[in-house]
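All protein chains of the complex are present and in place, except for one that has been dropped.
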Amino acid sequence: MKNKLFFFAVLPLIGFLSCSKTGDYSKIKAAGEPEHGDVYVASSIGDASYLNPILATDSASGDINGLVYNGLVKYDKDINVAPSLAESWKISKDGLKITFYLRKGVKWHDGRPFTADDVEFTFRKLVDPDVRTPYGSDYMLVKNFRVIDRHTVEITYKEPFAPAIESWMMGILPKHVFRRGDFNSNPANRSPVGTGPFRFREWKTDEKIVLEANPDYFEGRPYIDRYYYRIIPDQAVQFLELRNQSIDEMGLTPDQWKAYPEFFRAYNKFRYPSFSYTYLAFNLKKPLFADKRFRQAIAHAIDKKEIIDGVLLGMGRPATGPYPPSSWAYDDAVKDHAYDPEKAEKILTGLGWSRRGKDDILKKDGKPLEFTVITNQGNKLRSLTAEILQAQLRKVGIKINIRIIEWSSFIHQFVDKKNFDAIILGWSLSRDPDQYLIWHSGQTGEGQYNFISYSNGEIDKLLIEGRRTFDVKKRKNIYNKVHRILAGDIPYVFLYYPESLPVIHKRFIGPEVAPAGLGWNFHKWWVSKSNQKYVLERY
Amino acid sequence: MLGYTLKRLIHFIPVVIGITVITFLVMHLSPGKPTDAVTDMNAKITQEAKLRLAALYGLDRPWYVQYFNWIKRLSALDFGNSFKDGRPAIKKILERLPATLLLNFLSLGLILAVALPIGIYSAIRHRTFFDKAMTVFVFIGFSMPTFWLALLLMILFGLKMGLLPISGLHSLNYAEMNLLGKTIDLARHLALPVLITGFTGLAGLSRYSRSSMLEVIKQDYIKTAYAKGLPESAVILKHAARNALLPVVTILGLSLPSMIGGGFIFETIFAYPGMGRLGYEAIMSRDYPVIMAVGTIAAVLTLLGNLLADLTYTWADPRIRYK
Partner (left out) sequence: MIKRAFNALKENRLVFYGLTVIAVLFLLALLSQVLSPYGTFEQNLGSRLNPPSLKHLLGTDDLGRDVFSRMLYGIRISLSVGFVAVGISVLIGTLLGMISGFFGGKIDTVIMRLVDIMLCFPSFFLILIVIAFLEPNIYNVMVVIGLTSWPGLTRLVRAEVLSLKEREFIQAARLLGISNFRIFFIHLLPNVVSPILVAATLGVGDAILTESGLSFLGLGVQPPVPSWGQMLTAGKEYIYVAWWLSLFPGLAILFTVLAFNLLGEGLRDILDPRLLKRKT
């Protein structure tokens, strides 16, 4: 039984009548039994690199891998760790040993059974020095990996490691597929075989990736028959395609999101906080920024609300610390530094700076108060933020220069080498609040993530404690404290928590925003027969 | 002629080496490593892991050693594997070459079909309104930022009139179409890109054929032909155009690099899976093997194009003989 794809505007000859532009989706109700069929057309700026979860680092590969592969565990809609390939698990009292009980009867897309050997194989590859995976460090803490039987594995850690469970959300690879040949250049990296809701069908480089529903998916066959991932490198063109209804989904900029409502008649708009924050970081090695009072002055001189209203059009929140409000580590008792340019200037005057000369810039010993803010190219919101900060700080007499640098040299020549005054950048966070790598004083080497050289004994202690503690309540206390201390110490000025602003075509029933975001129940989305745009004919 | 061809082919070698050395040097003397894209700002990757990756790629050795290794592998036609996805660079290029060549040949065809008549007619009607209008017309095409023109036409033909698809090369159901359907589908997707490359590329060729034609018309044999009482169309087509347009062939050869170069912008805006985009993405992610491969192959294609043009020229014009 082979599926064949037909469009209701059947022949390309009459294709220019274009699909259902006049369609009326206003009466769609999420009622009745879900029906099978239709194609979901997503789009991306960049193409995928590896359809292999342990080698891929880009978001396009992540989108596809998330549909094709499963981890042992996953997050449910409320960001609790939930079963996936593992039915259940057990953690020993000392926190050093995790036992996973795997789901039985799960089949790979090629029909072979999924077993504990596959899990072991994936682990071995993650810690293999010849495998080009960037994710090895989380698994290096494993002391012993033991396959107990076909459906049980036992993992022993060298030291207690609270994010351990989360690390097993990594997609599990099929041993039988990868057994032959070189792992890094295995053909399966381009035609993946997984256990997930969608099966791989076709990948045309820089053009499209096509997936189809996996009829044997262990959580039930997805209702949507096919998933079509188009690569459209220009955002303006992507928006044109959206207006033409040739793509079903797009993440919008605040300006697009707030554009004329008639653009989106056929789409449902969603809006939810993304799990990240944008910040202005200081190089604490430079004497100018080493003084906390100076950083305080800058924090008071920045009007976050203006940035959020002006650039994000209100779709974001002022950030108070390193955890977004949707994280359980977020402490809502933390107060933000109020926008108060006068106070800022008073602090600066107290530090010996005064306005002189006709350029109206603060000076000390004849030297103007001037520094350079760098940010990476290709992020419009960040460069606009930089330009706004430039204007805001100018008001209190600080002159800042902006340099926008292409990503690779930005990281390598400036961030890694600590060759900067201040940086605008963002952290996209994992759900676990462990930020040891970002704030611990031992992580300041070249290329490590504490590139601002932050050092605070109390934070160091809390971070280590946080990693070793499994009790969520105790951990919450620890990370609340981290949040509070960092907010007061201002190693970064935490600028804002942005929002995700996707639109999805109205014919799809099921999209629902939860703490986990939007796509968490994608395999349950469906389109009623009468609204299906692309019709699959069965033989 | 065979000897001449051989000699030209041998001359390729220093040129290709020159091009690869320049590319290699520029790449290696500048900041940034290919492993950056893999490892940066990923809080899960430690510094040891980064160094391990660099060693695995052989990036810890000096540039001339790396260049020498590259040349050694090249002699076996091995361009190395892409850093981005581990696939052979040559395979990645061959995947895109058909799409790039298809677009370029179609646009060249369109340019020839439009630019030559414009050039010839402008020369005959030298300094008339037609001549001037055409001058402005071809230069408007030349002076327009390609991506802007593309966006405007996408909005007009794609969104407002719904006549043509906006971007991409195939429809969703391309694989399920019959041959006729496939051809039509491809044609509809190619219409805008070809139209735009054609329009923006008219200037060079039409101006060249115009001035070439102007020169020929003044020659004695053309005057003689007129004096013999031959009809104008015969004089122009049979006598003048033939001689005037021969050098156009060499111009075509020289325009190759800019066509391949123009692809960067063009393919990005049209989501067209061609070689330019591959090169651009490789540059941005420091994918050395692919950058080198794209540079080398583009250069070789250009050289071959030039050679072909010269050979055609010799073949078509018996007065010229190369030694």
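Descriptive notes on the structure:
Chains: A and B, in written order; residue numbering restarts at 1 for each.
Here is the rule we use: contacts are C-beta pairs under 8 Å (C-beta built on N, C-alpha and C of every residue); 3 or more make two chains touch, one makes a residue touch a chain.
Since the model is a prediction, treat every value here as computed from it, not as a measurement.
From the options A:D309, A:D359 or A:E512, the residue with contact to the unseen chain in the full assembly is A:D309.
Of the candidate positions B:L9, B:L101 or B:V136, contact with the hidden chain is made by B:V136. Only one of the listed residues, A:M140, A:A290, A:A391 or A:V472, touches the absent chain: A:A391. In the full complex, subunit B contacts the hidden chain through residues 14-15, 18-19, 22-23, 26-27, 30-32, 132, 135-136, 139-140, 142-148, 151, 155, 203-204, 207-208, 211-212, 214-215, 251, 254, 257-258, 260-262, 264-265, 268-269, 279-280, 283-284, 291, 294-295, 298-299, 302-303, 306. Residue-level contact of subunit A with the missing chain is found at 235-236, 239-240, 243, 253, 255-256, 259-260, 263, 306, 309-311, 377-378, 380, 383-384, 387-388, 390-391, 402-406, 409.
Definition applied: only the chains that are shown with their structure count from here on.
Interface of subunit A with subunit B (complex): residues 4-7, 11-13, 15-18, 21, 39, 41, 46-47, 49-50, 57, 129-130, 132, 134-138, 184-185, 189-190, 202, 204-207, 228, 230-234, 236-237, 240-241, 243-244, 246, 406-409, 411-413, 425, 427, 430, 435, 437-438, 445-449, 534. Residues 30-33, 36-47, 49-50, 52-53, 56, 81, 84-87, 92, 95-96, 147, 151, 154-155, 158-159, 162-173, 175-177, 181, 184-185, 188, 268-271, 273, 277-278, 281, 284-286 of subunit B are the ones touching subunit A in the complex.
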